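Here the complex is missing one protein chain, while the rest keep their positions.
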Amino acid sequence: MEKKNSILKIENLSVSYGPIKALKNIDLYINEGEFVSLIGANGAGKTTLLKAVLGINTIERGNIFFLGKDITRKPTNVIVSSGLSLIPEGHIIFSSMSVLENLQLGAYQSLATFKENLEKIFEYFPILQKRSNQIAGTLSGGEQQMLSMGRALMSKPKLILVDEPSLGLAPKIVLDIFNILIELNKEGYTILLSEQNAKKALESSSRCYVMKTGEIAMSGPSLDLMNNPQIQQAYLGGC
Amino acid sequence: MEIFIAQLISGLSLGSIYVLLVTGFNLMLLVAKIIQFAYPQIVVISMYTCWWALKITSNKLLIIIAGITVSVALSLLSEPIFRKISSIKDVDINATFIASMGIAMIMMDVMSHSFNYGFPVAFPPKWIGGNILSFGLITISKGQLFALVGGVIAVSVFFYLLYRTNQGRFFRAIAENRLAAELVGIPITKTSIFSYFIVGILGGFSAILFSMLIGSASPWLGEFVALKMLAVSIVAGLGNLHGGLVCGLLLGIIEAIAVGYISGSWSNVIAFVIMLAVILIKPEGLFGTKI
Partner (left out) sequence: MSEVLYYFLGFSAIYILMGWALYLPYRVGQLNYLIVACMAITAYFGGFAAREWNWPFPVILIIGIMISTIIGLIFSQAIGKAPCFTVVIVGLTSVFIVKTVIENWKLLGGTVGFFHIPNVNGMLIIIYGLLILVGFLIYRIDHSRWGRAASVVFVDKDVAVSLGVDIKKIGMFFQIVSCAIAGMAGTLDAFLVRSLSPEFFTFGMIGYLMCILFVGGYTTMWGVIFSAFFLQGIPLMFPSSIASWRQVIYGALLVLIILLRPEGIITRKMLWRMKPKAYFPVNTQIKNSKS
């Protein structure tokens, strides 16, 4: 159920790319401490939605509230510094800088607690500590994804948006990353996960939205959706 | 041998000025995503300002401040134009080059009409330092020495800023990946405006060093300097700051040595022929393009 002071609230959001309507009247909310997933096929509008929340896409209609404040059409850096972090698809990192510098860039909003945060991150991702002076471009795909996550966590966000963390990674590493996400959620981070791998997403999240051609087709607790025959047929490979 | 050492020193001081110019140009290219062709014209206008300020006051600090202020002001004034151009749809970086060319034309014509009736100006001896320090056969003018020291300091400070401070990290982050920089929460527009400011300071500094080293300015100097700056930036690889450092110093040294051994304006051609040859053989630059 939606609590009174939900952390993120999206009302009636529409986004267009020229004549193409990418998002149509999206309504979505996330309560504090929740792990919400967003599933749907390629091109359903998941990434568009996350980018709209971050202020990267121009919003046509609707409102986005974060911690009770209207952040619609605010510049990205303002949104990020208010405590919202996106871990982008395809591990976008600063590949010619060192791992440590990447983390420093993520932390510039909260420099005071930099050391503390850094230790925390190294706890989650021990591999990053080992490679902290290495140039980020030389890391493997999984390590880059971890760096991307670590960088987002450095700013101590109140809500983390994760876009397709499993994209192009080996199954073993995907498992690791999902475990870390669950771990983070247990530690109190609120997470919105957008994922094509519906099974994994439903397993790890508590609540789920299903997107289809720019609209929310269905939503509810993950367990219910997992048992829903329609969902099973469409996304989980059931028959 | 003595001639060689003397020319090497003057080459290094000339080279460090080129490094400042190329670095400023590359910074604009990487952070603000523009090709600032008018940058050397700003430098020359700043030189004229110093010359003009010298007539009023002999306080060197005031003159330096005046030069840098004008350079920063001009650099910041051009910012809204370039931001407007970059925001136009379907316009690439070439458009900023064309517009900055227009700005350069305007600046050049204003200089050749309005300052000293278009004649070249010479800086008085009280500015350059006049007297010469000599060690045996090697003679170095005070201006050369100042230019060398000032150039080295300015370059070191800039690279320190770029690699050891947060603002510098922002610059490099935007240069490398604009989207990721935005996602991390770096204020793109603010950082970009700040880069105009820094480039203005670099320009003012190189103007002062230039005036100490060559002791004169003319409306056509900008064109000449622009050509060298652009050629160095291409030879080094566009947007490659380290390459610019190496190639800028190298050009200064080659030029100075050419002046020492070859007569007159032919020595200028040597440097350009070498650079042209390098560009033709390696169009992507010696150190690789970073854009």
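Note that the chains are named A and B in the order they appear, and that numbering of residues resets to 1 at the start of each chain.
Keep this in mind: a contact is a pair of C-beta atoms (placed from the backbone, for glycine too) under 8 Å apart; a residue touches a chain by one contact, two chains touch by 3 or more.
Predicted model only: the values in this text are computed from it and were never measured.
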| item | value |
| --- | --- |
| In the full complex, displayed partners of the excluded chain | B |
| Touching residue (missing chain; options B:173, B:199 or B:230) | B:230 |
| Selected from B:3, B:98 or B:153 as touching the chain missing from the view | B:98 |
| From B:47, B:68, B:108 or B:162, residue that would touch the chain that is not displayed | B:108 |
| For chain B, residues in touch with the removed chain | 35, 81, 84-85, 88, 90-91, 94-95, 97-99, 101-106, 108-110, 113, 223-224, 227, 230-231, 234, 238, 264-266, 268-269, 272-273, 275-276, 279-281, 283-284 |
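The rule is short, and it goes like this: only the chains that are shown with their structure count from here on.
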| item | value |
| --- | --- |
| Centre-to-centre distance between chain B and chain A (centres being mean Cα positions), rounded to whole Å | 44 |
| Chain A-facing residues of chain B, complex | 166, 169-170, 172-173, 176-177, 179-189 |
| Residues of chain A that touch chain B when the two form their complex | 54, 56, 75-77, 80-81, 85-86, 88, 92-97, 101, 104-106, 108-109, 111, 151-152, 155 |
